[in-house]
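Contents: one structure, followed by commentary.
Every protein chain except one is present and positioned as in the full complex.
Chain IDs A, B and C follow the sequence of writing; residue 1 opens each chain.
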Amino acid sequence: MRELVTMVVVLTVLSAFSGGLLSGLRDATAARIEVQQLKFVKGPAIKSILKGVSNDPIADRFVLKDGDIERKFFVGKFDGKANTIVLESFGKGYGGDIGLMIGINMEDDKIVGASVTTHSETPGLGATAKDDPGFVSQFKGLSINETFKVTNDGGKVNAMSGATITSRALCAAGSGAGTIYQKLKPQLAEKIKEFNE
Amino acid sequence: MGYMEILIGGIFVNNILLAQFLGNCPFLGTSKKMETAVGMAMAVVFVLVLAGVITWVLYAFFLVPFKLVYLRTIAFILVIASLVQFVEMFLKKSIPALYAGLGIFLPLITTNCAVFGACILNIDKELNFMKTLVQSTAYAVGFGLALILFAGVRERIILARVPKPLQDTSIGLVTAGILSLTFYAFKGMI
Amino acid sequence: MAKTFTQEFTKGLWEEIAPFRLVLGLCPVLGVTTTVENGIGMGLATTFVLVFSNLLVASLRNIIPSKVRIACYIIIIATFVVVTELLMQAFAYPLFLKLGVFIPLIVVNCIVLGRAEAFASKNSISFSIADGLGIGIGFTLSLAALGAVRELIGANNLTLWTTPTSVIGLQEVFGANFEPFAFMVQAPGAFVCLGLMLCGMNLLGSK
Partner (left out) sequence: MLEAILFMLGLGAGCGAVLSAASKVFYVYEDPRIAIVEGHTAAANCGGCGYAGCSAAAVAVVAGEAPPSVCIVAGPETTANIASVMGVDPGTAEPLLSYNTCDGGDRADNKFHYMGIGSCQALSSLYGGQRECPIGCLGLGDCVRACAFDALIIGSHGYPVVNEHKCVGCGACEKVCPKDIMEIKTMSQRLLHLNQFDDRIAPCQQTCPAEIDIPKYIMQIKHGDYEGAVNTIRERNPLLLSCGRVCPHPCEVKCRRGLEDQAVSINQLKRFVADHEMNSGSRLPVSVAPSTGKKAAVIGGGPAGLSCAFFLRRLGHDVTIFDDNPKLGGMIRYGIPEYRLPKEVLAWETQGILDLGVEHKPNVKLGRDFDIGALIASGFDTVFLGIGAWKDYTLGVEGENLKGCYTGINFLTNFATWQQEKPNDPRPFVGQKCVVIGGGNTAVDCVRTLVRLGAEEVSIVYRRTRTEMPANEVEIVAAEHEGINFVFLAAPTKVIEDEDGNATGLEYLKMELGEPDDSGRRRPVPIEGSETVLEIDMLITAIGQGPDVFFKEENKMLDADLKLTRWSTIDCEDEIALQASIPYIFTGGDSATGADLVVSAIGAGRRAARSIHMYLAGEDLTPPEKTLFTNNIPESIFDSVPGIVKEKRTPMPELPVDERIKSFVEADLVITEKDALYESSRCLNCCIYCYNPDNTT
């Protein structure tokens, strides 16, 4: 019996110790990991949207609460003035969620650029959305207040051949971004102001 | 994704041994004899399905709500190891006939990457409970299929004249490569 | 024991080089070695886990009851795997993206548990560290070698390290006209390549 108790105790203490160690390390590295994730996962997309920014959009980010969900926003400064905001939204694609990073000029609500972040679409078909910027570049210059639809569904966006579902998902993601943007616009404007001060 | 796709994808397209490279140590170790291979395959099916389900429950009801997702590696391995040992003891006592068949293979599974890897993959794919069950079954059956096929091939290789340096594990690996290549043919299925 | 620190270290480099001599720890060997860089990264991660788990197992070897020792070793190893995972995310994120699912799998790498049980649980702390280092570096070398062969033939490149801005290594080693033999970087190629390299080792070993 005594042996059993020792067994349980050693196992428990070791587990607890390990849990403590790991959570400590987790806390210590959490901030850095987040930066790294943003830098390498979202970074390339943000950079392609905000070509020629004068600040580091990943460093200049903030979080707003949209109901229960926390959303990240990245700020882009052009000519020293913070006027562009980048946010990510998701659409349901063929192989799961597709992330679309979309940049909006706060002054005229126009889309300055869009880029696909994550996807798990079929290689060679839907997956081209990420490698080939042709499709998402159609968003550029459109107003964020529109609802995006592919031409088949009566909208303006030309679908990628052979990847209608992916195209639809991206349109849905774009529209979703618009919804979020409109909903949080007042708070966003507040935040942007802070960056300009 | 439908259940059928998950099933076929798990067994053939993303075969855990030949496409995902998980569980290779016992793959080479226990494939020398058909008898051993069958026992191992059965044991993996049994444990993988059970482990898949339990880790899903652990993940969905404990790790996520308490924001402890980063602890999943350590939590899963602990649970799998305990599970395997528990099942072994249980079978030995309660169902000796079954234990004689697969009991001896159970300890081998504690550190089998296939079981652990499949659980991690399930979680990464964010499958729901039923899909986890199907996916785990698919992976396990795929493992068994590959192992048994491979054992069959290896029993034949013994009869071939293989150059000395290439014998045993070496030719085994090359054969596994060719087997893996044949599984490539399933890529178009989904 | 008359063995020295150096001997314990060097035996892992050739005599007991894990993937080839013992045919152990194959999952990562096959899975991540599409490039040299991945191989080295995985190897170093494993080395890290090996050294620290050996260290801890050796220091706790008199405390752990033998019946639950395997469970304890697993906890120790798993802890260091998570540590590696976290550190890699924080400091080498691109590598983390590539090695993805394979980092947690270090937990079930037979080499790590094997060394903990076979060596660290019976030897002093310093020897155990030497053993961990030796086996780990041997493992890294094997991974790098396999990665090099596969990448060279399969992708015509030799990537040693990728930074966000540049790539250290050789591109298009055999010239731009060489059509890479893509089979090598895919799953079947991994098996065949390892099998042939093992054959090469046998040739060398038997003279």
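Keep this in mind: a contact is a pair of C-beta atoms (placed from the backbone, for glycine too) under 8 Å apart; a residue touches a chain by one contact, two chains touch by 3 or more.
Not measured: the values here are computed from a predicted model.
Chemist: Which displayed chains does the hidden chain touch?
Modeler: Counting the whole assembly, the omitted chain is in touch with A, B, C.
Chemist: Out of C:A118, C:V167 or C:A182, which touches the unshown chain?
Modeler: C:A118
Chemist: Among the options C:L30, C:A45, C:A58 or C:A71, which residue touches the chain absent from this view?
Modeler: C:A71
Chemist: Based on the whole complex, identify which of B:V13, B:I74 or B:A114 touches the chain you can't see.
Modeler: B:I74
Chemist: Contacts of chain C with the missing chain: which residues?
Modeler: 22-24, 66-71, 75, 110-111, 113-114, 117-119, 122, 206
Chemist: For chain B, enumerate the residues touching the unshown chain of the complex.
Modeler: Where chain B meets the chain not shown: residues 25-26, 28-30, 32, 36, 39-40, 62, 66-68, 71, 74-75, 78-79, 81-82, 85-86, 89-90, 92-94, 104-112, 158-162, 167-168.
Chemist: Tell me, which residues in chain A touch the chain that this view leaves out?
Modeler: 4, 7-9, 11-16, 18-20, 22-24, 26-27
Going forward, only the chains that are shown with their structure count from here on.
Chemist: Of the pairs A-B and A-C, which shows more C-beta pairs in contact?
Modeler: By the number of C-beta pairs in contact, the winner is A-C.
Chemist: Just the number, please: Cα centre separation of chain B and chain C in whole Å.
Modeler: Going by mean C-alpha positions, chain B sits 22 Å from chain C.
Chemist: Please report how many Å separate the Cα centroid of chain A from that of chain C, as a whole number.
Modeler: That pair's centroid distance is 34 Å.
Chemist: Got the chain C residues that touch at least 2 other chains?
Modeler: 71, 75, 78-79, 82, 86
Chemist: List, in ascending order, every residue of chain A touching at least 2 other chains.
Modeler: Within chain A, the residues that touch at least two other chains are 15, 18, 22, 26.
Chemist: Quick one: which bits of chain C touch chain B in the complex? Just the residue numbers, please.
Modeler: Residues in contact with chain B: 23-27, 30-31, 70-71, 74-75, 78-79, 81-82, 85-86, 101, 104-105, 107-110, 113, 183, 186-196, 198-200, 202-203, 206.
Chemist: What residues of chain B sit close enough to touch chain C in their complex?
Modeler: 18-25, 27-28, 70-74, 77-78, 81-82, 110-113, 116-117, 120-121, 124, 163-167, 169-178, 180-181, 184
Chemist: In the complex, go through chain B and note every residue touching chain A.
Modeler: Per the stated touch rule, the residues are 68, 70-71, 74, 78.
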